[in-house]
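A single protein chain has been omitted from the complex, and every remaining protein chain is retained in its original position.
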Amino acid sequence: MSTILIIEQILNGLQFGVMLFLMAAGLTLIFGVMGLINLAHGSLYMVGAFAAAAVAGATGSFLLGLIAAFVAAALAGAIVEMVIIRRLYKAAHLDQVLATFALILIFSEGTRWLFGSFPLFLNIPSALSGPVTLPGGIQYSLYRLTLIAIGLAVGLGLWVLIERTRIGVQIRAGKNDREMISALGVDIGKLYTLIFALGAALAGLAGALVGAIQSVQVGMGEPVLILAFVVIVIGGIGSIRGAFVGALLVGLTDTLGGVFLPELFKLFMDNGAAQKSGSALASMGIYVLMGVVLIWRPTGLFGARA
Amino acid sequence: MRVQEKTINALVVVGLMALPLIAFVNDEPFTITLATRAVILAIAAVGLNVILGIGGLVSFGHALFFGIGGYSMGILAHHAQTYTALDLGFLTTDGTKLMPVIWLVAMAVSAIVAYVIGLLILRTSGVYFIMITLAFAQMFYYFSISWAKYGGEDGLSIYVRNDFPGLNTLIPIQFYAICFIILCIVLFLYARLQASPYGLALNANRQTETRVETVGLNSMKLKLVAFVISGAITGLAGALFADLNRFVSPTMFSWQLSGELIVLIIIGGVGRLMGPVIGACVFITLEHFLGGLTDFWHIFLGLILLCIVLFARGGVVGVLTGKEGAHV
Partner (left out) sequence: MKKLLLATAATLLYATAAIAEVKVGMITTLSGGGAGLGIDVRDGFMLAIKQSGRDDINVVIEDDQRKPEIAVQLSDKMIQSERVDIMTGIIWSNLAMAVVPSAVNQDVFYLSPNAGPSPLAGPGCHKNYFNVAWQNDNLHEAAGAYANGVNYKNSFIMAPNYPAGQDALTGYKRFYEGKLSGEIFTQLGQTDYAAEIAQIRASGADSVYFFLPGGMGISFLKQYADSGVDTPVIGPAFSFDQGILQAVGEAALGVVNTSQWNKDIDNPTNSGFVDTFQAEYGRLPSLYASQGFDTANLLLSALNVAEPSDADAFRDALRAANFDSTRGDFSFGPNHHPVQTIYAREVIKEGDVFTNKIIGTALENHSDAYAADCKM
C-alpha cells in the first residue's frame, strides 16, 4: 500500500470527521446548555438536504441551495423548539427520548409525503467538481477539500462565537447556572430558541453539503444521528472541543478501519475471507472505540468529571 | 375519574384472557397472533422495566438481549432442523426444538452477556449509560449482519414452530397460552422483586447512590444484579418472539427496537407493574389500526406519542390513577 493511498485515506477520514462535527456540534451544544437529548437532530440534517435539493433544482444555484438549507433547518429547529421542545427541558431524559423519537417519525413521513418516495437530485456545483492535484501528486476531490475547509471554518467560527462574543458568554453561563443568567436579565427562552436554531442550521448545512455527494432520501439522517451521538459521547457531552476531537477520531477510525483491517487480515487469511471478516470488524470499529473510551473515562474525553 | 392501580391491573389481566378467547370462538386467529405479539413485547419491556423502572437506568440497547434470545432459539432450532452438529468447543450438540430448553439457554446466555457488559458499563450513568448501551447493541447488530453462517442480514427461518410437551404450538391459541402464562410469571416475579428488600435497596439506589453506599450496600452490585435479571427476561422474550415469527434476523438487534421497548414503558407508565403490558397493547393496537388507514400512518403515530409525552405524564396508568409518578 503506497504512501499516496494512505494520505488520501487520511484526507477521507478527515472529511468524514469534519462533517460529523457539524452534526455533533449542535447536538452537544443543545445538550450542554439545555440538557436535552435530541434524537430528531438527524431529521434536521434531512430537512437541510431536501431544502437544498429543492431550491438548487428550481434555481440551478448550489449556493442558493446551501442558504436555503441553512434557513430551512434553522426555521424548522426554531418552530420545533417553540412548539414542543420548550416543554421538555424540565422533563426526564426518558420523556425527551420519546418525544424526539416521535418527531423523527413525523419529519420522515412528512418529508416523504411532500417529496415522494424517490431520492432527490443534488449535485456538486461545476466550479467545485473534479479532482485537483495536491503536492506529492495526490489526486483529490476539490469538493471534499472544500468540505474540510468549511468544517474547519465552522469550528473556528463556533469557537469565536462562544469564547469571544456576548452571546457566547450567555451560552457558557447558561451551561453553568440557569437561574443566575435569567436573574441577570437575559431572556433565557430566546437564548434557548437561538441555540436550538443554530444547532439545527449546522445540521441542515451538513445535510446539504453531504447531500451533494450522497443520496438525498428519507431516513438519511438516522445513521448520521447515531454516529453524531457516538461522537459527542466520546468527546464528552456539552464540550465543543470534545465534539471536534471525537468527530475526527470517529471519522478516521471508520475510514481507516474499513481500509486497513481487511489488509491486516489478509496476512493470515485468504482474500475473500479476509474481506468479509475485516469489513465485519470495521463496521463495529467505532462502537468498540466508544466502548473503550467510556470504560476508560466514563464521561468522555473532555466531559465534566463527576 | 380516578381509578385504583389495582383495579386497572386486574382489568388488563382479565382483558388479556378474554380477548383471545373471544377471537378463538369467532375464529379470528390473526387477532390472537396480534395479542401474542403484544404479550411477548410486554415480557421484553417488563425485563427492561427492572433496570429502567426500579433501577432508574435508561438502557437504549435492550434489543441486544432480545436479539440474543432470538438467535439462541434460531441457532438451536436451525441445527435441529438441518440435523447438523453445533460445536461449541467444549460441547457438541445437535440443537433442539424443545421450547423449555431453548428458553433456559436464551436466559442463560443473555444473563452471561449482561453480566460481562454490566461489569464494563455500569460505572457510567445518565446519558453516557444510554449511549454505551446503544453502542453495545449496535456492535451485535453489525456482527449479526455479517455473520454469514447464520444467514447474515437474511436471518434464519425455522419452518415449524418449536415444541412444547403436550401442546400443539402451531395453533395460535395454544402458543398464546404459553406466552400469557410466562407473562404472568414474569409479572409476579417483578412484583415480588419490587417489594423485596433487594428491590427497595435498588429503588433507594436510584434516588441517591451515595446514601446506599453509606449504609454499607454495594451500589455497583445492586445495579449489576438488576441488569442481569433484566437482560435474562428480555432474552426470554426474544426467544418467544423468534418462535412467534418462526424467524430471526438482525433487526431484532436494531436500535429502533430498543427505542420501541422504551416507548412501550413510557406509554404505559414508568416503574408501574402493568405499565409495559398496557403500553404494548396500546402500541400494537395503534400500529394495527393506523396502518390500515393511510400509507403515512407514521405521522399520526408520532403525533399520538407526542401528545402522550406532553399531556399524559406518567403514561396511561398515570392518567387513570391521577398519580404522575410511580414512586410518589
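We just call them A and B in the order they show up, numbering each chain from 1.
In this section, a residue touches a chain if its C-beta (ideal position, glycine included) is under 8 Å from a C-beta of that chain, and two chains touch if they have at least 3 such contacts.
Bear in mind the structure is a predicted one, so any value in this text is a computation, not a measurement.
In the complete complex, the residue from B:Gly56, B:Gly69 or B:Pro172 that touches the missing chain is B:Pro172. Looking at A:Leu94, A:Leu158, A:Ala212 or A:Ala247, the residue that reaches the missing chain in the full complex is A:Ala212. Chain B residues in contact with the hidden partner, per the touch definition given at the top, are 28-31, 33-34, 37, 142, 145-146, 148, 151-155, 157, 159, 172, 241, 245-247, 249, 251-252, 291, 295-298. Contact between chain A and the unshown chain involves residues 1-2, 4-5, 8-9, 12, 15-16, 108-109, 112, 116-121, 123-124, 129-131, 139, 141, 143-144, 210, 212-220, 223, 255, 258-259, 262, 271-272, 275-276, 278-280, 282-283.
The rule is short, and it goes like this: only the chains that are shown with their structure count from here on.
Those residues of chain B lying in contact with chain A across their complex are 52, 58, 60, 120-121, 123-128, 130-132, 134-136, 138-139, 142-143, 145-148, 255, 259, 262-263, 266, 270, 296-299, 301-306, 308-310, 313.
Against chain B, the residues of chain A that register as touching in their complex are 31, 37, 84, 87-88, 91, 93-95, 97-99, 101-106, 108-110, 112-113, 226, 229-230, 233, 237, 276, 279-280, 283-284, 287-288, 290-291, 294-295, 298-300, 303, 306.
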